[in-house]
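Every protein chain except one is present and positioned as in the full complex.
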Amino acid sequence: MSGPRELSRPGKAFAFLSLLVGSFVFAYPFLWMVATSLRTNQGVARAGINLWPIQWRFANYTEGLASFPFWRYLGNSVLSTVIPVVGTVLISSLAGFAFARIPARGAGVTFAVVLATMLLPGEVTIVPQFILFRTLNMMDTLYPIILPALFGSPFFIFLFRQFYLRLPTALTDAARIDGAGWFRTWWSIYLPLSQPIVVAAAVLQFMSSWNNFLTPAIYLTTDTWKTLPLALAGFSSVNSTDTTLLMATTIVVIAPCIAIFFLAQRHIVGGISFSGIR
Amino acid sequence: MQPIATFGLIVASAYAVLFGVMKLATARRWIDRSTAAFWIFISPWVFGFLLFTAGPMVYSLVLSFFDWNLLDPASFVGLDNYQKAAADPLLGQAIKVTLLYAVLSVPLSTALSLAVALLMNTKVRGIHFFRTVWYLPSLVTGVAQTILFLWVFNPTYGLLNGVLDVFGVHGPAWFNSTFWSLPAVVLMSLWTVGGNMIIYLAGLQDVPVELYEAAEIDGSGRWQRFWNITLPQISPVIFFNVVTGLIGAMQVFTQGYIVTQAGGGPDNSLLFLVLYLYKNAFEFFQMGYASALAWILLVMILILTALVFRGSAFWVFYEAGRPTKENRVRTP
Partner (left out) sequence: MKKSRLIAALAAAGLTLALGGCSGDSDSGSGGSVTIKFAHWGNNEEAKTIASMIAAFQQANPTIKVQDNWIQADYQQKLTTSVAGGQAPDVAQTSNAFLADFQSAFQPVQVDPSAYYAPNIPNALKVGDQYYGVPFVIKPKVMAINLGLFKKGGVPAPSLTQPMTVDQFVATAKKLTSGTGKAKVYGSAPLWFNGWLVAEGGDFFSADGQACTLDTPAALATANLMIEAQASDGFAPTLLAAQGQDMFYWLSVDRLAMQPDFGPWDIAKLAGLKSGDFQILPVPGNGSQLEVNGIAISKSAKDSKLSAAQKFAAFMSTDDRAQSLLTTTKSSLGVPVTSTGLKSFEAAAPDLNLKAFVTAAGQSKLGASVKKYGQITGNIGEALSSKTAIGSGKQDPATVLSDLQKRCPAGLTTG
């Protein structure tokens, strides 16, 4: 098992330098976004793509957040993100474990179907799903956004399966000998061992749910259940876009994602030794 | 009745049926207990699949034999939509644009994200900060992403041409050039390459450190260690990313949509397949034709993916065999 690699002295310096330069180039558009969020609109018109000068207009943040019911949208975003994250990670891990470790007839064919589902562009099922949710009387609620995620995602199932396949089969054998059922084996042994993947999948699902615009735009009509990405769309219309307020609000909206990623990476890249049998 | 209660009832009754059937099947020895366990474990996915994927897909297959503009009633037209697709020059253009995009972006983004992930997997001061910086761009979506890239690719005042100016190169019209709009979109997608970093980082933790130690003792250089140990060990992860990258490239939609909405992509140079599908469904309101296109797209992706899987046997190092009672998965 390995974690992040140690480098030699010159290796470290080279890596650090290339990271620094590369990061600046990479992050420049994002830095421009931050600069724009602190400018006046006239300042933007004058400055173009330069990072300087900045008028330090912090009012952009307060005005941006005040232009829509921020706290309600925030609560809705949290609800429509946390539930899918927990649900999809657990269910996908369950399914991934089954594909990797439970011998069964028809498993191969079923897995091929799982993969085939990944091939489907989401845009294809929009209208039929719309009709389905209308029949279930779920319009203008968060259900159409939360429910599909509670049944696992083919991407994560694939991920978990690949990971579990690499774990020694001796783990399963030992558990079965001790009399544990399949569920106990999964819950007590495999799930904890797959922490890097659990965290990775949770983070990915969080980002995807938090920034999801298309589905909320289709199903949510009144202000009661709208989520944050919809608020961002409210800063622009056919005629004009309020760039400074948009950038300020965007930064606020993605701030939780940044924080979560920063914290989560320690769990993904932790140098964990998980093969309990050596 | 509350909608969630109706839904909950449907799920509960489905599960009652499932458990009943499984119990019966195991009691009658039609299937063994592990097969029953297997089906129960994947039942949530199966249920979601039937309800949210298979059902809608069947619906869209049926719809592909009709002509429906959402406002007037649908009329049956048989194979007309498919014949129309065969003769549609725009569909040919869409296939060309999408394949070109896949050929350009998949190798580039695989190489770049692998390089980035390797770099990010080192113990350097502030590595957490750097990783976050490289991950940030993939978080900027929607309208903000549109504005940002209009600024980056603006032919006169934009960032990219400004940088090229410094080197004395006169940059092209990017989004508004028939030739350069696709490379511009490829560059846009490369900017968000950090999104894949998580998968790679998780996968890179998997490489047994003893292999490196052993190789170092044997005196092999850094490049040899990379080529002979790292690459083969993470080849399953690379494979995974190539497959998903390919599928993602065939399904690219958002970038094409936001650029063409902003007025870019002249002469249908950014007419991606899914974008063309979306336009047929939601701009021209030809639901039947869009459904036919969806199925054509599905078949195409299936063929491509099957090819990649076949080819994987040559360079992916592991046995991803199905576990049966007899065989064991060999640990590397």
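A few remarks follow.
Per-chain residue numbering starts at 1, and chain names A and B are given in the order in which the chains are listed.
In this text, contacts are C-beta pairs under 8 Å (C-beta built on N, C-alpha and C of every residue); 3 or more make two chains touch, one makes a residue touch a chain.
Quantities reported herein were computed from a predicted structural model and do not represent experimental measurements.
From the options A:23, A:172 or A:243, the residue with contact to the unseen chain in the full assembly is A:243. Although one chain is not drawn, the whole complex shows that of A:33, A:100, A:142 or A:254 it is A:142 that touches it.
Touch with the chain that is not drawn comes from one residue among B:41, B:66, B:101 or B:151, which is B:151.
Within the entire complex, the positions of chain B that touch the omitted partner chain are 2-5, 70-72, 90, 147, 150-151, 154-157, 173, 175-178, 262-264, 266-268, 271, 276, 279, 282-286. Although one chain is not displayed, chain A still touches it through residues 41-42, 44-46, 48, 67-68, 79, 82-83, 86-87, 90, 127, 130-131, 134, 137-143, 146, 187-188, 192, 217-218, 221-225, 230, 233-243.
Methods note: only the chains that are shown with their structure count from here on.
With each centre defined as the average position of its C-alpha atoms, the distance from chain A to chain B rounds to 14 Å.
Within the complex, the chain A residues that touch chain B are 1-7, 12, 15-16, 18-19, 22-23, 26-30, 32-33, 48-49, 91-92, 94-95, 97-108, 110-111, 113-121, 123-129, 131-132, 136-138, 141, 143, 147-148, 150-152, 155, 157-159, 162-163, 165-166, 168-169, 181-183, 186, 196-197, 199-200, 203-204, 207, 211, 213, 229, 232-233, 235-236, 241, 243, 246-247, 250, 254, 257-258, 261-262, 265-266, 268-272. The residues of chain B lying in touch with chain A in their complex are 3-4, 6-7, 31, 34-35, 37-39, 41-42, 44-45, 47-49, 51-53, 55-57, 59-60, 63, 119, 121-125, 127-128, 130-144, 147-149, 151-152, 157-159, 162, 191, 195, 198-199, 201-202, 204-209, 212, 236, 240, 244, 247, 250-251, 253, 274, 277-278, 281, 287, 291, 294, 297-298, 301-302, 305, 318, 320, 322-325, 328-329, 331-332.
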